[in-house]
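Following: one structure in structure tokens, then a few remarks.
Shown here: the complex without one of its protein chains, the others still in place.
Note that the chains take the letters A and B in the order they are written out, and that residue 1 is the start of every chain.
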Amino acid sequence: MTLFLEQILNGLQLGVFLFLIAAGLTLIFGIMGVINLAHGSLFMVGAYAAAVTTAYTGSFWLGLLAALVAAAITGMVMEIVVMRRLYHRDHLDQVLATFGLILFANEATTMAFGRTPLFMDVPGFLNGSVEIIPGVIYPVYRLVILAVGALVALALFLIIAKTRAGMLIRAGSTNRDMVAVLGLDIALMFTLLFGLGAVFAGLAGAMAAPLVSVEVGMGEQQLILAFVVVVIGGIGSVKGALVGALLVGLVDTLGRAFLPDLLRLFFDSATADGVGAGLSSMSIYILMALILVLRPAGLFPMAGQRH
Amino acid sequence: MAVLFLLLAITLPWILEAVGEGFLITLASRICIYALAAMSLNLILGYGGMISFGHAAYFGVGAYVVGIFAQHGFEGSTVLGITPPNSMALTLPLSMLIAGIAAAILGALCLRTSGAYFIMITLAFAQMLFFLFVSLERYGGDDGIIMLGGRNTLGPLDTTSDTQFYFLCLGPLLAFIFINHRLVRSRFGQVLQACRQNEPRLAALGCNVNHYKLTAFTIAGAVAGLAGGLLANHAEYVSPDYVHWTKSGDLMIMVILGGLGIALGPVVGAAAFLLLEEFLPVFFESMGLPLLKEHWRIVFGPLLICIVLFARGGLLGTVQGRFAPKMPQEMKADEATP
Partner (left out) sequence: MKKTLLAVAAATLMTTAAYAEPVKIGMITTLSTGAGYLGEDVRDGFLLAVKEEDGKLGGTAVEVMVEDDGRKPGNGKQIADRFLKREKAEIITGVIFSNVSPVVAPIALKAGAFYISPNSAPSLFAGKGCHENYFVASWQNDSLHESAGVYANELGYKNAYILAPNYQAGKDSLAGFKRFFKGEIAGETYTKLGQTDYAAEIAKIRAAKPEMVFQFLPGGMGINFMKQYAQAGLKDSIPLVVSAVSMDDKIMGAVKDAAVGVRSTAHWSMHQDNAANAKFVEGFKAAYGRNPTVYASQGYDTAKLIASALKATGGKVKADADAFRAALKKADFDSVRGEFKFSNNNHPINNWLGQVVEKADDGTITNKIVKVVAPNHVDAYTAQCPLK
């Protein structure tokens, strides 16, 4: 039972990372109508900036700051140089151009930092673990990730529900042309929105850096999962992104943790682990296919985007 | 033009031998294989307007059919009670058949959606197959299948000869170029292209649009399966990498690079893509740019973006001076419907 609880926490933690990436993706997708494959690269930029800065200065906070700034700048440059030209193109062009961006980003990172992954330590004050309830010992750092995820989600909902900027976002995602008619500097708004999405992805990258190896291509694995999240949740819906992210995180982690044990009743352990890992990876996509077949526009379809 | 192309293709092995670069014939075989796969994608993407981001799935299924037979053949075991065939006359049609069935089933599900959701669901199904192959412990899992028994045989031909194998790849390609030519001009092809231009109107005319789309999707899947079967034989190796989503991206790039919706576009695109991959590093080195030689992708990426942004007709479209018909703005079309 305690093991089950611990695995649920692990699943939620993966969900937090996915939510941070998917939130930006879904906003950009919903409002600007752009499929951005290179969004995962922003996650990578955040992770690299955090790892390099922390290694150089020794300060986790500076590393985190560097990650957010680097991701925001990269995101906005990306928007101004390439993405802006794609708003009125069809999805095929968007997919291909951003695919090109991935190639560029990965190769540039390789040139700058080499192929050997970078490693970053968990900041000293967050090291170690606590017993959250009797029998469940959990690393502090991972708990902090969960907390940060909850805070970001809350903040984002407040922004969207209560502020003028949020109103524009909501308006933009239902009717893009209308917002432009309102006489707003739509170009600037798009650039800033892109920057905001990038900051979330960068934050996810910086938080993930101490847990995984910081390497070229780390963004793509997350990106595809984030796309699944966006599609499950419904394009443009932040609520959908949150629900989708937690769903995908839980399904993936619980599958990976318990399917092999279940299969071990029938196979030897190497086969069980192989098939179990495969099945749990597949389960996410099966979930997505099921949802799309039943609800072709996701769980929380946005008004104005009918199919 | 066409005759010249044909002549070059047929005499290529001897030309390469004459200039002392005989080993490049294996590259030519790969070009033929990828050209075939890209042409099949062009059928749905270029003519049908279906943006499939998971075409490598059917490519991979075809390859795995050959790989799985080869593994059982080498072990001397049976598959589902049947002795595995080792002749390309059997393995390749089976690759086509099984990939076609997979495409028919998955296509029927995918075609329930449209627009961005279609792109994502095709990608998702391809990823699902990717992880399925990764989990096939019996067939090498992550590492895939090494065809220890070598290539499949075909009658009296020596398939281990790189030159003869080249013709084995060129044959299906030429055949499909011909079939594609006929298909596009048939009633079926006309309806398919009309789907891309204005689907609601076609539906209003009482035409079962999805039926046509699914048929095209299935044909494309089967032909991609054939290409996959050939690649498995060519490399004597099959792995989940064949189904990786970047492979689907590569195929799309080939189609766009050559010219979307142009019959020979994918052939030109595949050739350009693979030649760039092979010779861009060499080019940079001879230019005295050793750093770019290793990191040629840093040039390839922006090049791709530029082609998308500024040369919409691709290489062939630009050369021919006519641009490919514009793709429908699917999101826009959706918004237009009440």
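Note that in this section a residue touches a chain if its C-beta (ideal position, glycine included) is under 8 Å from a C-beta of that chain, and two chains touch if they have at least 3 such contacts.
Since this is a predicted model, take the numbers as computed values, not measurements.
Although it is left out of the displayed model, the omitted chain contacts the following shown chains in the full complex: A, B.
Across A:V81, A:A112, A:I137 or A:L262, the single residue that touches the chain missing here is A:I137. Across A:V243, A:A257 or A:L279, the single residue that touches the chain missing here is A:A257. Check B:A18, B:A89, B:I105 or B:L148 against the missing chain and you find that the one touching it is B:L148.
Touch with the hidden chain on the side of chain A covers residues 2-3, 6-7, 10, 13-14, 115-117, 119, 121-122, 127-129, 137, 139, 141-142, 210-213, 215-216, 218, 253, 256-257, 260, 269-270, 273-274, 277. Taking the whole complex into account, chain B touches the unshown chain at residues 21, 23, 26, 137, 141-144, 146, 148, 235-237, 239, 241, 281-282, 285-286, 294.
FYI, only the chains that are shown with their structure count from here on.
Averaging C-alpha coordinates per chain places the centre of chain A 31 Å away from that of chain B. Those residues of chain B whose C-beta lies close enough to touch chain A in the complex are 45, 51, 53, 109, 112-117, 119-121, 123-125, 127-128, 131-132, 134-137, 141, 245, 249, 252-253, 256, 260, 291, 295, 297-298, 300-305, 308-309, 327-331, 334-335, 337. Residue ranges on chain A touching chain B, taken from their complex, read 29, 33, 35, 82, 85, 88-93, 95-97, 99-108, 110-111, 224, 227-228, 230-231, 235, 270-271, 274-279, 281-282, 285-286, 288-289, 292-293, 296-298, 304-307.
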